[in-house]
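One chain of protein is taken out of this complex; the other chains stay put.
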Amino acid sequence: MPHDAAAYSAPELDVSQWFNTGDTPTLAALRGQVVLLHAFQMLCPACVRLATPQAQQAHEQFGRQGLAVLGLHTVFEHHEAMQPVSLVAYIHENHLSFPIGVDRPDGQHGLPLTMRAYGMQGTPTLLLIDRQGRLRQHVFGHVPDLALGAAIGSLLAEALPST
Amino acid sequence: MPHDAAAYSAPELDVSQWFNTGDTPTLAALRGQVVLLHAFQMLCPACVRLATPQAQQAHEQFGRQGLAVLGLHTVFEHHEAMQPVSLVAYIHENHLSFPIGVDRPDGQHGLPLTMRAYGMQGTPTLLLIDRQGRLRQHVFGHVPDLALGAAIGSLLAEALPST
Amino acid sequence: MPHDAAAYSAPELDVSQWFNTGDTPTLAALRGQVVLLHAFQMLCPACVRLATPQAQQAHEQFGRQGLAVLGLHTVFEHHEAMQPVSLVAYIHENHLSFPIGVDRPDGQHGLPLTMRAYGMQGTPTLLLIDRQGRLRQHVFGHVPDLALGAAIGSLLAEALPST
Partner (left out) sequence: MPHDAAAYSAPELDVSQWFNTGDTPTLAALRGQVVLLHAFQMLCPACVRLATPQAQQAHEQFGRQGLAVLGLHTVFEHHEAMQPVSLVAYIHENHLSFPIGVDRPDGQHGLPLTMRAYGMQGTPTLLLIDRQGRLRQHVFGHVPDLALGAAIGSLLAEALPST
């Protein structure tokens, strides 16, 4: 299936530390699966109340059907307040079981590197990447369950690229 | 695409009266679309609070993408209380805009005929019928939005049968 | 305690039929208790979803502490659709256990008589009447639980009038 891969290809993640996994997940290695990337900050209320539980739910429902859910802690404000030691407690208290990475800081308390590469506007941000590694959805703010479910169902139904 | 149509084919609807449409919808005529059938009673609290608004939302979001949402008023108890004159008011008050049919009464205050043909256990019941007219989901009780969305997205992604 | 009783006294209820009680409740007979009057229509979505469950909850929590919860079915539209036979089914399906009266119809499909006497604007309407029979709150639309709880707690704390 021809398409302009360069134009839509999702940039690789740049992560300084992973939790909830012994691996170092990459989009390249997840090619063939649909990827839901949940970018959040642990002190963002809309993340805690809506987007993070939704990501966990998607992981539980579709994690064995070809969907890889990844969290990305994109700290772009209150940097001292959201260090990895706090993220560990957040993951524990919210019973999160999908892999969660720390978006690599720029070292100057600005936007972390993956957030910058994707041009994210804030948190929560939802990215959906198809089996071929193309970015298919990029939404800032909460996505209602019915719409997210439909997008997941549709992407999971797409055939793997023939080689 | 070969399959045993007889085994999975959704029985045709048996409706005594339609609202919100000038037509008389049939599953046969909707072949090629995905059909979401929302079976309800207007005095069933879980219908009013959850399933009926969800059906309306599915109609609004996916109605122009190949999903046909149909309501079916399956009165199997309190027959005097839920006559068509009350259903008209219910449709009006709940701002429902998808076609809604009255499941044909058996004339003896028992199960109406479509409900009986499908072996429905109560209300709300959700049926999903694929583009080829096959019954793919039959759920008694509320279906969470994320799961329903995924099922709709998946069925909409299926190709039309080649002729 | 002197006050202008005439100005604030709650008009007596005019009810054609009661359900969930063997009595015929009157505000006069309930003097000494706080009365929460929940005026509703069974086909009003905000009643079904919010106000009617809230009234039931208030009945369960404060019914033995001096609060008398009464429902009033104030049919002012879709009269044929909301006859007493349907109200009986509504009460049953929603598991309502407080006394519910049918506001007496005006016989011309206009506003029923109690609704008219109180100048209610629609449904749901909440009335709170104090131990002395004075109307203390009259709200059209949903009242949040925190505010309603505070109003109930405050009125229950008022002393009975000395005689």
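The letters A, B and C name the chains in turn, as written, and every chain counts its residues from 1.
FYI, a residue touches a chain if its C-beta (ideal position, glycine included) is under 8 Å from a C-beta of that chain, and two chains touch if they have at least 3 such contacts.
Here the structure is a predicted model, which is why all the values come from computation and not from measurement.
Hidden chain, full complex: it touches shown chains A, C.
Checked against the full complex, the one of C:Leu96, C:Leu111 or C:Ile152 touching the unshown chain is C:Ile152.
The residue from A:Cys44, A:Leu72 or A:Ile100 that touches the chain not shown here is A:Cys44. In the full complex, chain A touches the hidden chain at residues 42-45, 48-49, 77-78, 80-82, 85-86, 88-90, 92-94.
In the full complex, chain C makes contact with the omitted chain through residues 54, 57-58, 61-62, 144-158.
Heads up, the rule we're going with is that only the chains that are shown with their structure count from here on.
Each chain gets one centre point, the mean of its Cα atoms, and the points for chain A and chain C are 51 Å apart.
Among the residues of chain C, none is in touch with two or more other chains.
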